[in-house]
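The complex appears here minus one protein chain, its other protein chains still in place.
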Amino acid sequence: MIGSESKQDIPTSLPIGNDVELSELAVRFGGEMIGPNVLLHGVAPLHRAGSGELAFLSNPRYVEQVAQSRAGAVLVHRSDLAKLQHRSTCSWLVVANPYACFARAAQLFSAQPAYQPGRCASADIDASAQVPQSCQIGPFVSIGPGVVLGERVKLLGHTHIGAGVRIGDDTLIYSRVSVYDACVIGARCIVHSGAVIGSDGFGFAPDFSSTGGQWVKIPQTGRAVLGDDVELGANSTIDRGAMDDTVIEMGCKIDNQVQIAHNVRVGAFTVIAGTAAIAGSTTIGKYCMVGGAANIAGHLTIADKVIISGGTAITKSIPAAGHFTAVFPFMPHSEWEKNAAVLKQLSKLRARLRQIEFAFFNKK
Amino acid sequence: MIGSESKQDIPTSLPIGNDVELSELAVRFGGEMIGPNVLLHGVAPLHRAGSGELAFLSNPRYVEQVAQSRAGAVLVHRSDLAKLQHRSTCSWLVVANPYACFARAAQLFSAQPAYQPGRCASADIDASAQVPQSCQIGPFVSIGPGVVLGERVKLLGHTHIGAGVRIGDDTLIYSRVSVYDACVIGARCIVHSGAVIGSDGFGFAPDFSSTGGQWVKIPQTGRAVLGDDVELGANSTIDRGAMDDTVIEMGCKIDNQVQIAHNVRVGAFTVIAGTAAIAGSTTIGKYCMVGGAANIAGHLTIADKVIISGGTAITKSIPAAGHFTAVFPFMPHSEWEKNAAVLKQLSKLRARLRQIEFAFFNKK
Partner (left out) sequence: MIGSESKQDIPTSLPIGNDVELSELAVRFGGEMIGPNVLLHGVAPLHRAGSGELAFLSNPRYVEQVAQSRAGAVLVHRSDLAKLQHRSTCSWLVVANPYACFARAAQLFSAQPAYQPGRCASADIDASAQVPQSCQIGPFVSIGPGVVLGERVKLLGHTHIGAGVRIGDDTLIYSRVSVYDACVIGARCIVHSGAVIGSDGFGFAPDFSSTGGQWVKIPQTGRAVLGDDVELGANSTIDRGAMDDTVIEMGCKIDNQVQIAHNVRVGAFTVIAGTAAIAGSTTIGKYCMVGGAANIAGHLTIADKVIISGGTAITKSIPAAGHFTAVFPFMPHSEWEKNAAVLKQLSKLRARLRQIEFAFFNKK
């Protein structure tokens, strides 16, 4: 598996119907409780929270909402506490990262898919596959020869696990996923329905002459390898590499209908929003953010901490962190018709401007 | 379920091989028959219809085609009848909306997927699920606890229906669909293969410091809710909401590979063409038309009756009806290289133009 520093907590839920005291959350999150030790049954945003719910403030713009909120307790950063304390009777939980703690609290209160270890009778599991008893294997799952699953792996149903695939502990795979032969998925991953991991990269050699020809398929003998703590959205596709692997490093979060071509490497903790696509052999750094519907061309290198706006096509390597955008601004259709036509003349317009500048400034 | 005004007719077919008299269609469609009561066995476009087929005219541009058509009968609007009657020996069916009636007639003549109520032996149906006898449950379908299906629901096979899902009467779900826990699908819906309803919205809280960190998953505890008469295309994905629901209102028609993020609301009778994507928490009005490959950013409000051209990125709210476009015009590659380079200088070009204008008009 690929690395496991910053190992994520497995989301654990409280038993349904149980409340939790604020003091217990203070212990869990390493925070300081200020005010009464209220009993909480859930989380909610500031403007909607009730007395039994925990809210959070992370953006100073919403300070006013705190004063009006009826939340029983509010997660805050110490730097915001002074201006808030006198404005509300709620309790406070002072933490370094209110938003992240809110997410963790939400995990505590939310219902996880029911965990039912065991093998559904309809599952088709090869005799040579290693499937611990703690695994949950749902209906119509097929597991091929030589597969090795970790502890508590959950395959909710209708999923195909190809020969020799390895999946790490605590990984959850929703219904109807395909994992092609030999691929590797780390621990604590979540894979949503319809995802395909390890399909052939798109590789063909042209063999055409004046009398005809064909595209000759180049076998894709690498694998697709996902590190620990990766989440992959519904109907996303990750191709196996041509010879080397396609790699999604630890902690990446990938949304729905994302396409990742062969031999791409996505750096750790990078997030990729819905319908984005990354072409072959491109390397993306760590902690990047790729916007929805963005497209990154092949054979590029994108540095760490690069932010790519939604809808943006990246056609050259990006050597250093920064925020990059390429979006055609929308306008009423009739305006667009006039303006778009000029785009075909931009180079000539610039030449005409130069000519005027030259003529004018020389004449003076 | 969400509303059910304008309840759509369930497409019903004539028994294969049966013809229908034009007079019968007149009754069905509330139209006026003019000319002989011909026997019809099918529909076809004007330029291809034969004497046993029904065609239609809805666009005055095609009036000439009527004169040359060999159709046995033609659906027309009364306002076109006068200029047509003397030019053809076909029969006429005068209706308010020839195109829509043509579609309904086509439904009559087309073969529906065979309806076979009953449960395939290989289906895995939880004992607590309510599955009427009129339902058609195909091979390798899994239905979870607490599911409630309406009458004549058809699950053609290989589909996963999660716990607590509700599906309304007469809904047809093609093979290989995933519906996550607790989601709701209305009556008379059609869901195509590979669609995913209710996958987790894309929500993560950053928790990073100089020593590392992770993206903390925000549980997605809302649902995905589809109203009546919604059609959802192949491999489309609709995420569940973070706390509230993601809602597709009645009568929407959504094409293939469309991505709908968490907490989006799509207004009634809106159509969304293939590969479009709508980011989280955006509200789209009723009767909108979203073009193929369009992208709508998150947290926006789009009014009713807005038309968005294909390939267009919408990055701000649209407060009133209109037609909006943002498409980079295509050109020969060498032209594009010259013109695209100037795009990076547009702001400077404008400044230079201002300078020339100022200098020139001041000098005069």
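Labels A and B are assigned to the chains in the order they are written; within every chain, residues are numbered from 1.
The rule is simple: a residue touches a chain if its C-beta (ideal position, glycine included) is under 8 Å from a C-beta of that chain, and two chains touch if they have at least 3 such contacts.
Just so it is clear, the model here is predicted, and its values are computed rather than measured.
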item: Of B:V27, B:A67 or B:A341, the one touching the omitted chain in the full complex; value: B:A341
item: Sole contact to the chain not displayed, among A:L108, A:I137 or A:V196; value: A:V196
item: Which residue of A:G118, A:P132, A:P219 or A:P319 touches the chain not shown here; value: A:P219
item: Positions on subunit A where the hidden chain makes contact; value: 122, 124, 140, 142, 158, 160, 162-163, 176, 178, 180-181, 194, 196, 199-200, 202-209, 212-219, 221, 235, 237, 239, 243, 257, 259, 261, 275, 277, 279, 295, 297, 307-309, 312-316, 322-329, 331, 335, 338-339, 341-343, 345-346, 349, 352-353, 356, 359-360
item: Interface with the unshown chain - residue positions in subunit B; value: 5-6, 8, 11, 44-45, 96-97, 99-100, 102-104, 106-107, 109-111, 113-114, 120, 122, 138-140, 156-158, 174-176, 190, 192-194, 229, 231, 233-235, 251, 253, 255-257, 269, 271, 273-275, 287, 292-293, 310-311, 327-333, 336-337, 340-341, 343-347, 349-350, 353, 356-357, 360
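Heads up, the rule we're going with is that only the chains that are shown with their structure count from here on.
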item: Cα superposition angle of subunit A on its copy subunit B, in degrees to the nearest 5; value: 120
item: Whole-Å separation of chain centres (CA-atom averages), subunit A against subunit B; value: 27
